[in-house]
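The complex is shown incomplete by one protein chain, all other protein chains being positioned as in the whole.
Take a look at chain A:
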Amino acid sequence: MNTKRAGSLTALLAAGAIVLSGCAANETATDSPEPGATSDAPSTLSGTLVGAGSSAVGAAQTAWIADFQMQNPDVTVTYDPTGSGAGRETFQGGGSDFAGTDRAFNDEEIAAGGFQACAPDSGIVQLPLYISPIAIIFNVEGVETLNMTPEVVAGIFAEEITNWSDPAIAELNEGVELPDAAITPVHRSDDSGTTENFTDYLFQAAPDVWTFEPDGVWPLESGEAAQGTSGVVDAVTNGTNTIGYADASRAGGLGTVAVEVAGEFVPFSPEAAAAIVDASEFVEGRPDFDLSIDLNRDPETAAYPVVLVAYLVGCETYADPAKAELVKAYFTYMASEEGQANAAENAGAAPISSTLFDRVTAAIDVIG
């Protein structure tokens, strides 16, 4: 009995050893790239780059990282989609080399300084590299698109317009048959950048109706709430006569709203979303490499104003020069046409315009 048990123990140990060595063998294989597997110009970069932050950028980061690591086989990039707030804190505390965030660091945060990954007295580089249109989605049988003014959108979400047959909606949509049914507006139940950008749009474009300050937490107690983009899309899809807002890449199959901008009704499109950034001003009083944008949600030209702009944030000067080289290469890739096309394909982002591209390139050159 005893010997038998000892025997089985040994067998177990042996099996474990084999499994473990299997792992190790595997790892060395991936660590050292096979010659000829990479592109024509072999990359000389190597090292690890750690990023954290906005979950909105998560899908784009996954696509970017895969592509970037393919081109630079000795570089490992990780991105932890912990959320914007956590991402900013991690970056400030030196836990990551770059941050992804739904809003740029503001003046107070920059003045407070203490960015641990950066050299002392270094500024921070903030680049709007991820522009994502937010679609206003609805589920009303037989209706695929609706025209709405910002006031109507705000009225619906503030629950002042409560019925689909309300004349305020009907007069903008002649010929569309709207049901005489209650509207169920759906908002995010979690703290999110999408909500912050959506409420910012309502606050800027319809200040008379929407009197709440923009915030990542929904300011009203009324209305239906659901967790995450998937939750909202799910609630709108499964519910009846619902309306909500979600990342445009997830709007498939649902009706979407064309919002009134400068007298025109603009449906969401990547081009129209990218145009809003060009129609806006950069935040004043920041250095040239800080491209924080003061989004103008009520522009003169017909651009799509309901967008989420996420920033990639790095140091002007890194404490570790090796990191600077890596960050520079990664940021350059993300801003490139190739990188932006990758994000558009995999995450539904709107590629940045050539005007913005020039500014971004100049800013990346500063990193050292």
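Some notes on this structure:
Note that in this section contacts are C-beta pairs under 8 Å (C-beta built on N, C-alpha and C of every residue); 3 or more make two chains touch, one makes a residue touch a chain; residues count from 1.
Note that contacts and distances are computed from a predicted model.
A chain of the complex is left out here; the name its UniProt entry carries, from "Phosphate transport system permease protein", "Glycine--tRNA ligase alpha subunit", "Protocatechuate 3,4-dioxygenase subunit beta" or "Cytochrome c oxidase subunit 1", is "Phosphate transport system permease protein".
One of A:D121, A:D208 or A:E221 touches the chain omitted from the figure, and that residue is A:E221.
Residue-wise, the contact with the chain that is not shown comes from A:A235, picked out of A:A99, A:C118, A:I134 or A:A235. The hidden chain makes contact, of the residues A:G193, A:P270 or A:G314, with A:G193. For chain A, the list of residues touching the undisplayed chain reads 55, 82-86, 88-89, 182, 184, 186, 189-193, 215-227, 231, 234-235, 238-242.
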